[in-house]
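Here is the structure we will look at, set down as structure tokens.
One protein chain omitted, others in place.
Here the chain labels run A and B in written order, and each chain numbers its own residues starting at 1.
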Amino acid sequence: MQSNAALEYDYTVAKLFTYTTIVFGLVGMLIGTLIAAQMAFPELNYLLGEYGTFSRLRPLHTNVVIYGFMLSGIWATGYYFMQRVLKVSMAESKLAMFLGKFHFVVYLVIATGMVVSLFMGITTTKEYAQMEWPLDILVVVVWVTWGLWMFTLIGIRREKALYISVWYYIATFLGVAMLYLFNNMEVPTYFASGGVGAITHSVSMYAGTNDAMVQWWWGHNAVAFVFTVPIVGMIYYFLPKESGQAVYSYKLSLLSFWGLMFVYLWAGGHHLLWSTVPDWVQTMASIFSVILILPSWGSAINMLLTMKGEWNQLTENPIIKFLILASTFYMLSTLEGPIQAVKSVNAIAHFTDWIPGHVHDGVLGWVAFMVFSGLYHMAPRIFKREIYSKSLIEAQFWIQTTAVVLYFTSMWIAGITQGMMWRAVDEYGNLMYSFIDTVTVLHPYYAIRALAGVLFMIGLVMFAYNMIMTMAASKKLTEEPQFRSPMA
Amino acid sequence: MNALVIKALAFAGVLIVATLVVIKQMNIDLSDPVNMITFIGAVAIAVLAFGVSAKYIAQMKTDTASGELAEENWDGIGEYKNELPGGWAYSFLGTMIWGMWYFTLGYPVNSFSQIGQWNEEVKAYNAKFEATNKNADAATLQQMGESIFLVQCAPCHGTTGDGLSGKAHDFVDGRISKKQVLAVIKNGSNQLGYQMGAMPPMMAQGKDAEDIAAYVAGGMKGEQPAAFAACASCHGADGKGMNGMAANIADYDENLITHVIKNGKKGAIGTMPAFHDRMTPVQIKALATYIKSLKGE
Partner (left out) sequence: MFHWLEKNPFFFAVGVFLVIAFAGLVTILPNFAESARPLKGLKPYTVLELAGKNVYMKDQCIACHSQLIRPFKAETDRYGQYSLSGEYAYDRPFLWGSKRTGPDLHRVGNYRTTDWHENHMWEPTSVVPGSIMPAYKHQFTNIADIATAYAEAVTVKNVFKTPYGNDIQPGVKAFEAYKPKVLAEAKKIAADMKNKDVKDAVAAGKIPEIVALIAYLNRLK
């Protein structure tokens, strides 16, 4: 066993990513709220000329929340807890410090380039892989840098065995590296045509059905290795740490991890059900999606069981509330997804609002809640100040929970209704509804979803305010809290 | 049962009932297998996700954590060596066995073809449809026509068939507008595939053309201009097209609609695409019946 002398960890990079998490969160979700409102009130499409249409903004929303907010959150927490569970400080290695800072700087360059280029309409269009080739190259640089940093730290660790959270972060690194490379193979047209046209433009290496297969092998696993795997890593650190409880079962952690790794990659075909990919690929994807319920639920159940007997913590500590609700929304989205992957259900669900509904169970109820709890937990430790306001976290929790419930229930009803209306036939067997009938009927649900966006946004502003006040004006701490985060 | 679980299930129940109410309002047929499976899927999601998570959360109130701690400890986080929860382990095993069965025995590779399924679905449907509706009466055809019109034609002709202020042919305001007739007189027409073939350009000019156009657009009422004789040779004195030799310019009839749907039409207003073989004969008849009914007198 190692000595227990307190280590002074270095949180410079964790802080930098904390700031970008907040900024990109605000920007990305503001755009999300705007596009939600545009679907209910189309006049809102004309606020910014050609740059303000729903279609230009939608990819901005997804990219800014995923690669701005979510990734920043993953890295802010990673640069924080990795040092702690490996028991080494970044300050101990010049290389690690350099890699961390370099990582952040290149990341900022990419993020800025991404926002500007998407606004201008420069895009390769494949979902969650919209960035054009010059940015792709920088992405590779950033990813490799991050991996080098992680393995540098692992190389000099004092804690021999890797903690569960580290497993998940290693998997994130490897999974995204492999998938991103394959899916972004593209040929820049300027160079291949002897200098004609725009320098930024490229064409995909794959065409048609093959392009779709590669894209959703990536797309689905972007969900796996960005929206899920590192977030599971986060909860395995923050829930036991904030509550002071030991993780319920090592065996359950182990089986869930390897189960998830094995099963996830086979399920990508569920984005292509009833398309022109071979029937057997579709069947296989459906089967693996259903099997995927269990390794997903395993982690969530492990976390819920960790809190056995700790009801009072749940009622008294709003960070615990976020963590517990995140687990349950994780359970919801990882049951909803597999059921939507059943071929008959997908015949209705695909292309409808039920999918964005499912998406936001995950990204709001699970990912965003985890990011909030992680940063709240970190704040007193990295800024050495008490959290500015407990009642503000409480209020944020209830407002945002209401928002998520409104979001997913409205899109659930909207999607199922629309999917069934597209299929409906009249007594003669002719289509019962014109397409526009199936659009206008959704107006109330779109309006409810827009309201949900506004509520979520209000909660987010409370979060940002609370964080900023914690950094700037809250009571100083003399000693680092062991478990429960101090808050006023 | 625990109060929290009951609340969670009540929430699931409300969501399910709300879904049911909404889709019933839209006349959705839940006996359709795909709709049915989807609905059952939705029930399963709501009940299981909320029920099971509530069960575990409720344990926080009643149960206490215990077990043997592993020797490792990371940043103060310990780990119990507890066994797997039984329900979880058996479900995992169960789904794996089910998956293997499904892929090897249940629906082995290539035993299902989505295109084959489509072929069967369409064949069965078409046989049934043609049989039941071959001799449909006018009222039935008109109703059927309306529903087809609203889905397929309304984006151009408008839901009322008025042509959206001149963007497409107006079925409500008589048979054909003066502007359209004048254009056909000037340019001729050779696209609808009538027996007579092409209509030559410049069949009439100047005031003659004006008079003819006014007369045709006015519904061929009142005194027939003498110049109309040039037209009558093909369209008949009554303008009805001589039993389908040329287009009926006095009235809508099945013949005209059939020709337009088959060939599309490019005219003075704009271009209408051909619908080729996307309509069955019964559907075209239904559309014709409906379009005839639109013409205000």
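Observations
Rule of thumb we're sticking to: a residue touches a chain if its C-beta (ideal position, glycine included) is under 8 Å from a C-beta of that chain, and two chains touch if they have at least 3 such contacts.
Since this is a predicted model, take the numbers as computed values, not measurements.
When the full complex is examined, the chain removed from view is found to touch A, B. Although one chain is not drawn, the whole complex shows that of A:M114, A:V247, A:M261 or A:A326 it is A:M261 that touches it. Only one of A:L30, A:M178, A:I399 or A:A488 touches the absent chain when the whole complex is considered: A:M178.
Residues of subunit B in touch with the missing chain: 114-115, 117-118, 121-122, 125, 151-152, 155-156, 159, 164, 167-168, 270-273, 275-276, 278. Although one chain is not displayed, subunit A still touches it through residues 38-39, 42, 45-46, 49-50, 53-56, 58-59, 121-127, 151, 154, 160-162, 167, 170-171, 174-175, 178-179, 182, 187, 189-190, 192-198, 201, 203-204, 206-215, 217, 254, 258, 261-262, 264-266, 268-269, 271, 274-278, 281, 284-285, 347, 350-352, 355-356, 422-425, 430-431, 435-436, 439-440.
As a convention for this text, only the chains that are shown with their structure count from here on.
Centroids built from CA atoms put subunit B at 36 Å from subunit A.
Residue ranges of subunit B in contact with subunit A, taken from their complex: 15, 18-19, 22-23, 26-29, 32-35, 37-39, 41-42, 44-45, 48-50, 52-53, 56-57, 59-61, 63-65, 67, 69-70, 72, 74-85, 88, 91-92, 95-96, 98-99, 102-103, 107, 109-110, 112-114, 125, 128-129, 133, 140, 143-144, 147-148, 150-151, 154-155, 283.
Interface of subunit A with subunit B (complex): residues 81, 84-85, 87, 159, 161, 163, 237, 240-241, 244-253, 255, 259, 274, 279-280, 282-284, 287-288, 290-291, 293-295, 297-298, 300-301, 304-311, 314, 324, 327-328, 331-332, 335-336, 339-340, 342, 344-345, 347-349, 409, 412-413, 416-417, 419-421, 423-424, 426, 428-436, 441, 482-483.
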